[in-house]
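Encoded as structure tokens, here's the structure I'll be asking about.
Complex shown without one protein chain; remaining protein chains in place.
For subunit A:
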Amino acid sequence: MSTTTWLRHRQPDGAAATRGLWRFASPPAAFRLAGQLRPWAIALAAVTAVIGLYVGLLVAPTDHQQGEAYRIIFVHVPAAWLSMVLYVAMAFWSAVGWVFNTRVSSLLARAIAPTGALFTFLALWTGALWGQPTWGTWWVWDARLTSELILLFLYLGVMALQSAIDDPLRGDRAGALLTLVGVVNVPVIYFSVQWWNTLHQGASVSFRSAPTMAAPMLAGMLLCTVALWAWAVAVVLQRLRTLILQREADAAWVRALLAPHQTGVAR
């Protein structure tokens, strides 16, 4: 009880008294941590992206069945993984924000949503680009495609709800609740779509029966996964910093932080 009550209070100078990870529940501490982690994430993303794309596009052999078109998996597969991982991360931080009333957790959930939606869209888009030469169609109502599309709708719903609510705290909590309802429903949707599809027609292409990959292909894909993951972390942290500044605009530490930049427009 005492933990949650003091977390709600504004702490002007970063809650120096608190220990452990709880320290970062305070907006200034989280702001600083995000600022420190961001360059590392960007550097990691840049390095792994260059190596991963080099391995994927130049070293990895041409697939004997799919030709060169398969190379889109170096973006497609990491994007599809991240789209799901980010939804679970969003749900996790929503739950933490809901239970402990920590504002930074809710802001982090808010910050994740657009990146998650972007990766879902990227997975669908690159999937369509891959499907056209390989399956001969941009889109099939396959179980995976359909559930990914519904995942995009869930992201859009959460973002639409958050932006429709003017009161920031109500927006945080409403978005968190919808995210959690969605995360409960995601497995249900996934299995329903799978059963629906298999009941009607056999899946034309199954990912499970794919041939085992050559080592450079796997290495390239894992490197690209690390790259996109690090990039997602960097973008989310940057968005988190912006959201914190926006939310805490009246706090003394933000005014002190921004004071050198806006002389004359002092509030």
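Operating definition for what follows: a contact is a pair of C-beta atoms (placed from the backbone, for glycine too) under 8 Å apart; a residue touches a chain by one contact, two chains touch by 3 or more; residues count from 1.
Keep this in mind: contacts and distances are computed from a predicted model.
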| item | value |
| --- | --- |
| Protein name as given in UniProt for the chain not displayed, "Carbon-monoxide dehydrogenase small subunit", "NADPH-dependent 2,4-dienoyl-CoA reductase/sulfur reductase-like enzyme", "Heme exporter protein B" or "4Fe-4S dicluster domain-containing protein" | "Heme exporter protein B" |
| Touching the absent chain when the full complex is considered, from A:37, A:50, A:99 or A:184 | A:184 |
| Listed residues A:150, A:217, A:236 or A:254, member touching the removed chain | A:150 |
| Sole contact to the chain not displayed, among A:174, A:219 or A:251 | A:174 |
| Where the missing chain touches subunit A, by residue | 150, 153-154, 156-157, 160-161, 164-165, 170, 173-174, 177-178, 180-182, 184-185, 188-189, 192-193, 195-196, 199-200 |
